[in-house]
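Shown here: the complex without one of its protein chains, the others still in place.
Chain lettering (A, B and C) follows the sequence in which the chains are written, and residue indices restart at 1 in each chain.
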């Protein structure tokens, strides 16, 4: 029971299944039951395909049963456009395979939902992807006979955030889904990570939809198959970190540092080290609370990376969703 | 019959009822049947309250039966923030009176719809107003007992444009209306005017909703009470001009110029002058067509004005919709 | 004499030597003395290399003695990223050849000056190019021994506009030139064209520098070799049109239209046609004057094109200035 609480606390800290797994492995005894994962290295891109198969695995990691694919590309911080093009191509390939594993048909009418807030840079990922995606649904509606082969109907909306609209984004999406009847929803969201080095360098694909409390924007209602009636694939990129997780990671590292330096680490980091991870995190949070309501932080140069990664995702989606868009040169179809 | 065609052509040229009326008066014999109008001057602001009472008036002007209020403020081009505050206050007062004349109750649940495209400056008016409006609906939903008196539930969405979303904005709004059940819709749209001097200096309020083909964005479906089931008030600001209307206005002015200079203007402007207005316009359009698909033009410094006028409208709406927001200092509630 | 006045008037209307030449040819008897030009077509790109050799040519066209290269790419309006990459490559090649013809050495210390106003979209071309150019001067200053071969020292500044800074941009550049001693200046400026279809689709390179009154921003002082002491290459893109030139072009076209329809065009377009071109233009301008101080207009979707063309120029400059940047994939070096 207490352990369960522990995991929930972790969830607040990381939206990435990969990070959650790493944390669980550190805390536990290595390999986890009910969780399978394979990792591939590909010219600066680390691809991890992970499956949480049952409740045991879900509980161990604190993430939902489902399929997860993660692309880690530290080099994205260097604004290298050649690498960006390669990541878009790899993302397209992985996403297409993901659709196939889910059994999504070539013609499935697809609605892309860009969650987040235009006006807050690290939360603007979703709207930016929407802006750069190639939409085709209107051609299918207006002149279905004249659409070239190799395309499917794709639409894209950015529902805004509760503080700007006064309406839950999930309600807005429900209304649009009821009218436009898509077969599949792809929801893009900015996430919180445990680690600054993952910010703007990691892309996660998951078939679990978007759940309340995930992402930056404190959603109270989710975007899930249960609510919307159609499968929901979530694409997430960490763009912020909680200040409290930075502090906590640092304390952990300090504690290791001291252990290495002295035989007897016991008295040194004393109570802090002996505290269960989540109690310590709770303590750090309490200590930071007076600072203000919003402890999400982001690297200062987030502006320059958020547009690049939005372009990568939009290019990748264009190639993955339309056979007519060439996977080897996906960037050319994005503005 | 031919005259009717004539008027429709004008409609393509101006979305402003006031301009349509002026055009009709020039073409006709002065005062128009079925159209009533009063004009008030107020420290640099000209307010025209116009009513098109019946089909005769509607036909004469080429605008729908309904109530229209227009604020003309040439001084807005000077970026004078004191004047801007005054315009916001006058707009709030006129809009509140407009709501009363329509019989809209103090507690009517209101949805503000910002039409247009974030990424095209002169078409971004609607989204900018949405961004600056004070929304309250979520407080009424989440904790209805704790909302202070003097507020009504207000929500606000920017549905995007067909080219970005693949969905008609009217369909998106229909979906949202079906889920959130507002009593009133206020739709903000950027308009086309016949005259560059009206760009970013004129605000029109109308109870007729938004009709296909009006505004900048070539809507194919409207936002009207008939479609949405609740009253729709349209707020419009001209932010673009058709190149062909500039040319046509100029030819008219040249023709007057020549008349004044010579006794016998006949031979001089010859056929051009003798052409019915709409034939001449058609001719100008044909001549300009090779130039390209998009002849909407906008003053080069539109960026600087569009944000100011969006703030004026957002501030005015905040004061008009919520009694608790003081009409004398409306700007303070807008970010 | 009167003819001279005529040409000067034209200069106000177009900053493009190519347009000026076309106008002069229409007005005159075909080929012009003292002006040589060759035109090459290359997959959707029209390249015109023009030389005004002497005073006779300069007077005939109303442009300064010098070398001009113009790239016309109507397809740039379609946001085709493959074409954009090709234009960047062609621009790089032409610019490199231009430098060679001028005798600029491989190691010439180069200062790029982006004229114009960040906050007025059609005037933001220069600052956008500066933002996307690869600068290297600081590496040469800080660690000259460690700069890889194939690079030259490049710096880049956006001096702002008089209305924002209170200082002539040419004075700011003079100050910077005096301190940093470049061997060559490349000045980027947004231009006015006679024709909407040239907006954002044409790039002009000239070795004449920037002259007072050219460009959008009403410079009162120029950026020329005479003032700055080093060669100044100007790169210009038309991003605005004068309303009066639209009107004037249209009247001309109407007049031709009527001529074709009737044997005797004389009485029809009467005085208008018989007016010398510049008197007519003057008349149109007078007629339009009451409209307001600023008659520069721009297509409404200028936002979407200005960034593309800035990237093309920045990519092209990076490849042309640094041997180490591969001309075949220049876009990869631009963010």
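To be clear about the criterion, a contact is a pair of C-beta atoms (placed from the backbone, for glycine too) under 8 Å apart; a residue touches a chain by one contact, two chains touch by 3 or more.
These numbers come from a predicted model, not from an experiment.
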Determine which one of C:51, C:180 or C:304 touches the chain that has been left out. C:180
From the list C:37, C:64, C:97 or C:172, pick the residue that touches the absent chain. C:172
Among C:108, C:157 or C:186, which one touches the chain that has been omitted from the display? C:157
What residue numbers in chain C mark contact with the hidden partner chain? 118-119, 130-131, 135-138, 153-160, 162-168, 171-172, 174-180
Can you list, in ascending order, the chain A residues touching the missing chain? 77, 119-123, 195-197, 216, 240-241, 243, 246-247, 250-251, 253-254, 257-258, 267-272, 283-284, 287-288, 290-292, 294-304
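Everything that follows uses one rule, which is that only the chains that are shown with their structure count from here on.
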Which integer distance in Å separates the CA centroid of chain A from that of chain B? 41
Inter-centroid spacing, chain C versus chain B (mean Cα positions, whole Å): 36
For chain B, residues that touch 2 or more chains besides their own: 119
